[in-house]
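The structure follows.
Up next, subunit A:
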Amino acid sequence: MSDAAAIALIGITKRFGAVTALDRVDFGLRAGRIHALLGENGAGKSTLMGVLFGLTSPDAGVLELNGEAVRWQSPRDAIRAGIGMVQQHFSHVPALTVAENVALGGRGRFDVAQAAAEVTRVGTKAGLAVDPMARVADLSVEAQQRLEIVRALAHGARMLILDEPTAVLAPGEATKLLAWLRRFADDGGAAALVTHKVREALAIADDVTVLRAGRRVATGVVNEFTAESLARAMFPEERETRAAPRANPQPGAMIVSAERLAVRGAPGEPGIVDATFALHAGEIVGVAAVERSGHTALLRALAGLQTPGSGRLALPPEVSFIPGDRHRDALVLDFPLYENLALRHLGTRHGLMRWPAVRARTSRILEQFQVRAASGSSRARSLSGGNQQRFVLARELDAHPTLLVAENPTRGLDLAAAATIHARLLDAAHAGAAVVVYSSDVDEVLELAHRILVVHNGVVREVPVTRELVARAMVGAA
Partner candidate 1 sequence: MSALESVLAAMIRTATPLLLAGLGELVTERAGVINIGLEGAVICGALAATVAAPPLGVAGGYLSALVAGAAVGVLMATFVVVLRADQIISGTAVALLGLGLTGALYHDIYGAGGVALTVPTSRSFDIPVLSGVPVLGPALFQQPLMSYMAFLLAPALAWFLYRTHAGLSLRAVGEAPHAARAAGVAVDRFRVGAIIFGSALGGAAGGVLVLAQSGTFAEGMSAGRGFIAIAIVALGRWTPTGVLVASLVFGFATAMQYVVQALGWPLRYELVLTLPYVLTLVALVLAPRGAAPAYLARTD
Partner candidate 2 sequence: SHGNSDSGRSSASDFKVALLTPGPVSDQSWNAGAYQGLLRIRDSLGAKISNIETKTPADFEESFRQYGAQHYSLVIGHGFEFQDAAKRVAPDYPKTVFVTTSGNTEGPNLAGLQFDFANPSFLAGMLAGGVTHSGVVGVIGGTELPPVRESFAAFARGAQFVNPKVRVLSSYIGNWDDVSAGREQALAQIAQNADVIFQNADAAGLGVIQAARQSKNVLVFGSNSNQNDVAPDVVIASVVINLPHAFLLVANEVKDSTFRGRVISLGMRDDVVQLVLNPKLASRIPAPLVTRIDSVRTAMLHGSFPGADSAASPAR
């Protein structure tokens, strides 16, 4: 293993209008090593990785590939140099199949069968199964993530950038992916791993860099750091990084009751059948399921977005919903934040919009929920991924719902933010709401929930809150 950096970013600066996203940042990847990049939401991690992959052109600074200065005109140059990237917001073509997405960017004849075989081969080798002939638009978020990884690998990337790859993977798969990443590095590959999970970084990385507000505040080999020192580097002031301890639920009034409920799934998705359960004020009910189990239909029915096919479902009047795909279902990216807030209260309302009041309310929740945005008039698009999510949460919690349905509410949030969200969910429950949380991270569900509903094959049943039993129920083992 050579000591020379495979690729180095030196003195990178990048501004977006008034925001300095990166300020003279250095970063490097070396063959055989995994370099973890940490930082709170909006610290500049994605921007830095964009520069490395040729998506973003820096205002100042240089790239050196094996000691020689290089310039990327576009990602094409980076790909040619052996770099692959899995972006935080996926970058694939939804209308095309998995195999086509993987083959994209090649030359000459295109042989579907051959491309599919290649996907299967790479996927199998990496332990990441994706159906090569599936249309990407029909895939779950998790499967889309796997496609992105498989694609980078199929392009023969020797240097891999993964921007928060484990945020959407089920725990088992995350472990498998990280194990694979280790092998990839051991085989001479280089990897950048953007993550919020300090423990993940400590467990897998060789090197660690921490960004804060666009500056590099710490860097070094992994054993120079502890969980505490990393957290201190990431967050300037002391903040609560753990959720408040789970209180015993005060069984409150029944808020939702479902009897023999059947809901049809979206096209290509399973639905649920014959579900009977009740939700009460003051409790947090976790939903655990592997992908394509029918939990999406359950959540949408609870959110009041899908009418039951049969059976009975009684919902309270005020329901808040935090969808899993914020770009598609939660935000109008080109609208300012205050209009995105008003969206929540729009419905079939008549009359005038009281914009000054909406603006005031927006400013208040931005502050209250610590959303990093220039102002309430900023376009939703201009926020970092994590801050978009915080805004959606803020908007939904601020409506003081009686029932709150959340799908992967902390996806893409940094540790502190995730903890804040957890605390808020608990607050909402304390205040008398029924809270339903689905997370693809089972540990998050276990940590938060008073009760757990497991969805498997369209069947909903309650399972005691133990990791062992929940994990088995998720895969249908009784």
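Basis for inclusion: all candidates are chains of the complex that A comes from, given by their letters.
In the analysis below, a residue touches a chain if its C-beta (ideal position, glycine included) is under 8 Å from a C-beta of that chain, and two chains touch if they have at least 3 such contacts; residues count from 1.
In this text, all values refer to a predicted model and were calculated from it rather than measured experimentally.
Trainee: Hey, among 1 or 2, which one's touching subunit A in this complex?
Mentor: The answer is candidate 1.
Trainee: Within the complex, which stretch of subunit A touches candidate 1?
Mentor: These residues of subunit A touch candidate 1: 53, 55, 74-76, 79-80, 85, 87, 91-96, 100-101, 103-112, 151.
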